[in-house]
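One structure is given below, encoded as structure tokens.
Missing here: one protein chain of the complex. Every other protein chain is in place.
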Amino acid sequence: MAKKPVTFTLNGSDRAAFAEEGLNLLEFLRRGIGDLSPKYGCGQGACGACTVIIDGETHLACLTMADAVHGRKVETASGLANGKVHPLQEAFMEYFAAQCGYCTPGMLMSAKVLLDRNPSPTRADVIEAISGNLCRCTGYEPIIDAILATANMRARA
Amino acid sequence: MIEFRKEFFANERDDNLNEIGKPTRRQDILGHVTGRSPYFDDHLFEGLLHIRCVRSPHHHARIRRIDISAAEKMPGVVRVLLGKDVPRNLNTLLSLLDFGLDDEPVLSETKVAYKGEPVAAIVAESEAQARAAVLAVKVEYEALPHVLDVEDAVKPGAPVVCGIYPTNKFIYHGKFDHQKLRYGDVEEAFSRADHIVEGRYQMSPIEQAPMETCGAIAAPEINDRYVCFTSTQGLFFSLGTAAKLLTMPSSRLHFVGGTVGGGFGGKVDSMHEPLAILGAMLTGRPCKYAWDREEEMQVGAPRGAERWYIKDGVARDGRILARKFTGYFDSGAYTRLSSYAIIKGVGHLPGPYTIPNVYADVFCVYTNRTPATAMRGFGITGVDFAIEAHMDKVAEAVGLNPIELRILNSYRDGDMKAHRRTAKNCALVECCQVVAEKGGVALSPASRAATSLIDGGGERGRLPARTATDQNGAVSGYRGGSYGKKGGGASAMQPIRMPTPTDAARAPQRPAAPAYQPPAASPPSAPPPAPAMETPRHGALRFSSLSGFRRR
Amino acid sequence: MRVESYGTLAEAARAMGPDAVFMAGGTLVMRDVNAGTAASRIVRSADPALREIRASGDGFSLGAGVTMAQILAHRDLAFLAPVARAVGGPQVRNMATIGGNIFAHHPYGDFAVALLALGSRVVQAGQGGARSLDDVLRERGRSGGSSAIIAAIEAPRPRDPRAFGFLKVSRIKPKGVSVMSLAAHLPLEGGRIRGARVAFGAMGPAPLRSAAVERVLEGQRLDATTIARAAQLAGDGLDPPTDALASAWYRREVAGAHLKRLLEKMERG
Partner (left out) sequence: MAMHRGRGFASINYPIGMNLGGDPSQALVHSNPDGKFTVALSSIDLGQGMKSVTRQIAAETLGIPVADVYVDTADSDTGPHCMGSFASRGTHRVGNAVIQAAQEARAVMLEAAAEELEVDASDLVTDGRGNIHVKGAPSRSITTMAACQAAQFKQGRTVSGRGIFLIPLSEVDPDTGEMTPVSCFAHAAMLVEVEVDDETGEVSVLDMQSAYELGRALNPKLVEQQLIGGAWMGMSHVLWETTEPYYPDRSHGPVDFNHYLMPGPGDLAPHHISVLERPAPDGPFGGKGPGEMCANPVLPAVANAVYDAVGVRIDDLPITPEKVLRGIRANGGARPKMRLPRAR
């Protein structure tokens, strides 16, 4: 199978690696680059565990061909903490917004894009923003609370 | 929206502890929010191989021939695994507890009993190559009649799903084709009841649906051992299962897990570890075997469907005089954990109520569907749905508020339960009262004054004067044994002293050797003699009675 | 499997064949790639025309690679925002395209239902002129696929955005696939409906129009009587499938209730 060089920015650092033809971005990030924070949940685009941010928009890594990120900026949960934990991470910890933690990296990506675009979301906005990220443990309530709390905290600051 | 009603049972608690009762953050939460918690698949291996299974398209079929020659020549294929490659290709999960007969192969060789049953496994350089090679395996099947409904399956002449249980029913105690509960005499009580309320309830099969699918990665480790990273819910359970199927001493296996992306009961079955290790043994390379989401949903074992029939005899004032159950657990094609779920379910009957006459016949039934296994609420969730939907009908029949009916019949400290043990530590009445109060449901003064603490016992605490028993469903050809009665029963019934935090100075209690030991480990002391339980029907296969959790 | 990338859509169109599938946003094709069931050749194109939105007073043209998120962000297409928002979750909307939606198999393809109600025309790459979406979908319903590439969709803009209505019925909120989706374009002339178009999704092999309902609405005022008559006929000519979400019986049975709700919402304005 043919391999193509892919050069991109991952969480602010330049990266380059070869991707096999047809390889999805999820496998490429995990096994090709070594960023294990995006998770495999379905490979069908239906669970959101592999959500990453590409040029400021959330995408499903499992449905993205690896070479599609050539020359683009990719962000993952492993890059969210920049020296210290991100306010969303702090809120997820404080609000017990994770149990098994498997959906958490993807959930954080969706939450980050929401707050980057809409600093004071309503509960309905939050629900819409995380609707592509399934969670089997929490019943979503603590996740919604954590995201709203982050927005409130930022508004006060 | 949560409140802690500390006023209840306050005198039974010391609320002034240092760490217990505190809302301490989770130990694992930083790893979760930074994406660094290491799940089984978060371990990278150079040269990792991928395993995917060839699966039956039939509900039930004989395997005539498996032709792997084309698949073996496919790009990236390193090895094709068949049933004959598995050192001991038959197991039942609870054999680690000496419970039930081995009934399920890792890779079927002679017949398939459900759609999706694996018959071969491809080991390839990439997952895509493994998928492609799966399609190249030619399997010749002879389709057999199949049965999918539990009550059809127990009719005479139904297709035999799993030859080890020829009537499609698990054998309990080597004695009956179902688990019985007999307490008092329900028929006599029905004859003097003011109301008879009957119902039929059906639970659906449900997928545990953890966000992380089940899987394992195995690799040759130093010094002739194998390391296995796994999503299992029971590390030694899976280790023991792998050791048995691979006839390998447990000392050569190193299992790593403990951080799992949700389980809910779906990660007990230990399907992945043995095959991943076998792949590593036969190729000398790291192998990953994990389900994709489709497999997780359709060939991963669900919470099995249950069908319940309930008949209640009720007095005019709402007291339930008798309750009779007939239950069918849809075990699918193999036993896995359904047989045990029934024991747990039967021990739970008739629900949290004190009923003087209780009867149950519960069947573990084999059908040609994906085997069922554990899920959150194992053995209980289904029958609780049936009981509580039924209670609503009883309330309507006697014209009582549904909460009043529960409180009236609720079990209390000191009551005798249908499994013949005294109830203690009860709190159902109080839960009902709190919810009624919150929901603005008016209760009678008697219901408001009721308590779990003092209303029970006395007449309610006595065993029934007479219990009607029977030999319905008796089987022959099995020799049941009973662990309890053959050395160990007496001690098993003794109350156990629990370590308590106020008990620091006391020498640690050392119970007897655990009953379960990994199959290959040599016993630390001479084991008690094994009861003679060899079944004359199945040659070398050994049958343990329902409660035959034998020591080795 | 081979992945081929072409600079222009015309080149990509020439490369297509029975062994090839065109990939735009990837939400459908990559799933098949992951499952090992995709065609042996994947054709892609980075042609910027694919992502173009052109909106004018009477109509608009959407490049086939326009995403749901682009529709949502476009001021002049506000009347289509509720339709775009009904597709997937945010991640899917950032990826899923108009062109893909037209080929999306049951129960996907809600956007195509709206385009069908609007009377859209399909511009196919490498071919002159445009075909009606009705024909393209009917053909798809029969043959299941096509090796042609859609370049763009053209549609007239409803003169009064209130004359267009859309409803998606799903079991899951806010993101779930369709039990059915409904779209209606009911332009009014002198208070009466002229040129009614009513389309259903997830009620047949591909989105389809309901001739019976359109006939009942045509020339009438949108009032309770008309709505009730339309609702009664909602099931006519539909061929709903049974799937994990609902049986054909259920879909047919509730089609009228949902149509009534959509029309009542439009009546209220």
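We call the chains A, B and C, going by the order they appear; numbering starts again at 1 in every chain.
In the analysis below, a contact is a pair of C-beta atoms (placed from the backbone, for glycine too) under 8 Å apart; a residue touches a chain by one contact, two chains touch by 3 or more.
All figures in this text were calculated on a predicted structure; none of them were measured in a lab.
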item: In the full complex, displayed partners of the excluded chain; value: A, B, C
item: Absent-chain contact - pick from B:215, B:279, B:351 or B:414; value: B:351
item: Residue among B:48, B:315 or B:343 touching the omitted chain; value: B:343
item: From B:118, B:215, B:257 or B:356, residue that would touch the chain that is not displayed; value: B:257
item: Identified contact with the non-displayed chain, of B:79, B:115, B:323 or B:336; value: B:115
item: Residues belonging to subunit A that touch the chain removed from view; value: 42, 44, 46-47, 96, 98-102, 126-128, 130-131, 134, 136-144
item: Positions on subunit C where the hidden chain makes contact; value: 107, 169, 171-177, 242-247, 249-250, 253-254, 257-258, 260-261
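By our rule, only the chains that are shown with their structure count from here on.
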item: Of A-C and A-B, whichever chain pair has more C-beta contact pairs; value: A-B
item: Distance between the centres, which are taken as Cα means, of subunit C and subunit A, whole angstrom; value: 29
item: Geometric centre distance via CA averages, subunit B-subunit A, whole Å; value: 35
item: For subunit B, residues contacting two or more additional chains; value: 128, 292, 294
item: Subunit C, residues touching no fewer than two other chains; value: 1, 35
item: Of all residues in subunit C, those that touch subunit B in their complex; value: 1, 35-36
item: Touch list for subunit B against partner subunit C, complex; value: 128, 131-132, 135, 292, 294
item: Touching residues on subunit B, where the partner in the complex is subunit A; value: 25-26, 28-39, 41-42, 44, 48, 126, 128, 209-213, 260-264, 292-294
